[in-house]
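With one protein chain removed, the remaining protein chains of the complex are shown where they sit.
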Amino acid sequence: MRKNWFFIALTGAFVLSGAAHYMRWGAILEFAFSSVAILFVAGFLGKATESVAHYAGQRLGGFLNATFGNAAELIIAIFLVKEGLFDMVKASLTGAIIGNLLLVLGLSILLGGLKYKEQHYNIHLAGYNATLMMLAVIGLFVPAIFVKVENFSFEQDRLLSLTVAGILIIAYILWLIFSMITHKDTLAESEATSAGHGEQPAWSKKTSILFLVLATVMVALVSEWLVGTLETFTTRFGLSELFVGAFVIAIVGNAAEHSAAVMLAMKNKIGAAVEIAIGSSLQIALFVAPVLVFVSMLFGNTMDIVFTTIELAAIGVSVFIATSISRDGRTNWYEGALLLMVYIILGFAFYLV
Amino acid sequence: MRKNWFFIALTGAFVLSGAAHYMRWGAILEFAFSSVAILFVAGFLGKATESVAHYAGQRLGGFLNATFGNAAELIIAIFLVKEGLFDMVKASLTGAIIGNLLLVLGLSILLGGLKYKEQHYNIHLAGYNATLMMLAVIGLFVPAIFVKVENFSFEQDRLLSLTVAGILIIAYILWLIFSMITHKDTLAESEATSAGHGEQPAWSKKTSILFLVLATVMVALVSEWLVGTLETFTTRFGLSELFVGAFVIAIVGNAAEHSAAVMLAMKNKIGAAVEIAIGSSLQIALFVAPVLVFVSMLFGNTMDIVFTTIELAAIGVSVFIATSISRDGRTNWYEGALLLMVYIILGFAFYLV
Partner (left out) sequence: MRKNWFFIALTGAFVLSGAAHYMRWGAILEFAFSSVAILFVAGFLGKATESVAHYAGQRLGGFLNATFGNAAELIIAIFLVKEGLFDMVKASLTGAIIGNLLLVLGLSILLGGLKYKEQHYNIHLAGYNATLMMLAVIGLFVPAIFVKVENFSFEQDRLLSLTVAGILIIAYILWLIFSMITHKDTLAESEATSAGHGEQPAWSKKTSILFLVLATVMVALVSEWLVGTLETFTTRFGLSELFVGAFVIAIVGNAAEHSAAVMLAMKNKIGAAVEIAIGSSLQIALFVAPVLVFVSMLFGNTMDIVFTTIELAAIGVSVFIATSISRDGRTNWYEGALLLMVYIILGFAFYLV
């Protein structure tokens, strides 16, 4: 019965959002409808992903969550790269990384922590996540420092960016080999304990996969409609492109991870929630960002991988606080609150720029 | 018998110091007498606090130590804020943070470590302390980076400072709720083992509290007299205000934590000593500093929370080495020596400015 109401609301919001877009009802109405629609389609994607994840096992499930959660960001970013809006791309990548590490992780840990006094997850995975995040930070800091301090030429800048992008992609592929093939068991060993209640998913395996595909398409469409309204929205409310890229787009684009991770945390599957949040920001830093460098090369206008000082500061700060909190494999409500407070500080600072 | 001699010396030094101040015996004599007096009144405060802490339990005792140890800093800082001497305020806050993390913690660990080969304390508490210190560093770094890199206006600077100050105070209050209410038992679980010998305090509960109040008043008075001599002292010995604020005031103002923490470390209660040193610097960064921003607003001249590059470098360096050392919940003499050596490096660098 609850399922039926959900599907009616989902379909209604989606149809209204599409109508507002194609029939040109105006940016404000379109923004309002697509904002509501994104919550439902993201919720749908979350449920479908969770269901598929159940059949695929917890870790692959977390990976699936991260992959499908980042589909929206990737589509938006490729569109922006094509338009040559490199600053907006980097702002939205920055926003996606800090949004996952602070907002998604923070909210999951806080809400999970209000329900369960202490939640536990695989401490080895936490260690690897910390090291990988450090690699991502290094990969983004080194080009910035060398380009700024040594006054690199356009050519040096692009050579370094392509090399770093290539190495980050290799690191990401090796990580998949490591975590899914050679050391699969090490990383999985203690997850079984956090998998918990083992409740049955609502749909069959086939239906789950079908719904996952359907939900992905819907998220992508609604995301695009929403993004199309952002420019009008930005100028009307006097917001900077940096703030919109780093916070509005990132929050909208991460809604799927958001709801999926929070739902998992509240079912005491904090391991999977952490995997979604940190795995997603790792995927953006080590895979989406470098892939966009090569994509831009195909469009004939190579984007460098040099972020601004405040973007790097925001990423660095987020990585340090998130790894400090996640390193011990235990979470509680206060750690979630801390992450959210850092997110608010950064959000307000970007808003003032 | 020893107690009697102590009270005679305490009273003598206090009376001489007061006489030198009110009868204007000259800055040098006043400086000399109040320097001696501060040692005795701080020692008295240490004993009284330890005694009250015995009745209150170890963790609340550590918190009491930190609170009463920071009374002097807060009084001095409010006076400086009232005079609009914002640079001096920030220098003294910087000095109090690094003084607690390097000098007080270093001396406690070194002297405790010379007596006991290895000392242990609650590893969970160490993890939380590390994360909280990181929040404090983030709270101080973000405004500085944004204000400097993005050339914030006066108004943007104050808006960001007030927001960050508000969030830091909320973080501090939530921490008290977390550590004293919702997760009191988690943090307390292994402290019982380090509480050790359980010796009886010298005074009754009532006398202890009375002495605590008396000692606090005496510390505040003598601190004020001492600070009053610092300007003459500074110019006569050719020291910079930065050095005096960050090292002379901070060492004098921290004498209470100093003696209390070292005494506890030498009784093998390293957990309480760490709690005093780290708890005190946390309280300054997350509570005293942001409160002063609001206090300055009441005086009609809002102070920002933007520290200088070398102050932030000093705080960052101290937090990183202190958390690296304290993260494993074990201490030895060498770790104490390391902290002191970093303190000497920073002290000499500030002296040269």
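We call the chains A and B, going by the order they appear; numbering starts again at 1 in every chain.
Convention: a residue touches a chain if its C-beta (ideal position, glycine included) is under 8 Å from a C-beta of that chain, and two chains touch if they have at least 3 such contacts.
Everything numeric here is computed off the predicted structure, so don't read it as measured data.
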| item | value |
| --- | --- |
| Contact residue for the chain not shown (choose from B:E83, B:E118 or B:E231) | B:E118 |
| Hidden partner chain, touching residue among A:F40, A:W175, A:F211 or A:F350 | A:W175 |
| Residues belonging to chain B that touch the chain removed from view | 117-118, 309-310, 313, 317, 320-321, 324-325, 327-328, 332-335, 337-338, 341-342, 344-346, 348-349, 352-353 |
| Residues belonging to chain A that touch the chain removed from view | 124, 127-128, 130-132, 134-135, 138-139, 141-143, 145-146, 149-150, 152, 156, 159-160, 163-164, 167, 170-171, 174-175, 178, 182-183, 186 |
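Definition applied: only the chains that are shown with their structure count from here on.
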| item | value |
| --- | --- |
| Whole-Å gap between the CA centroids of chain A and chain B | 40 |
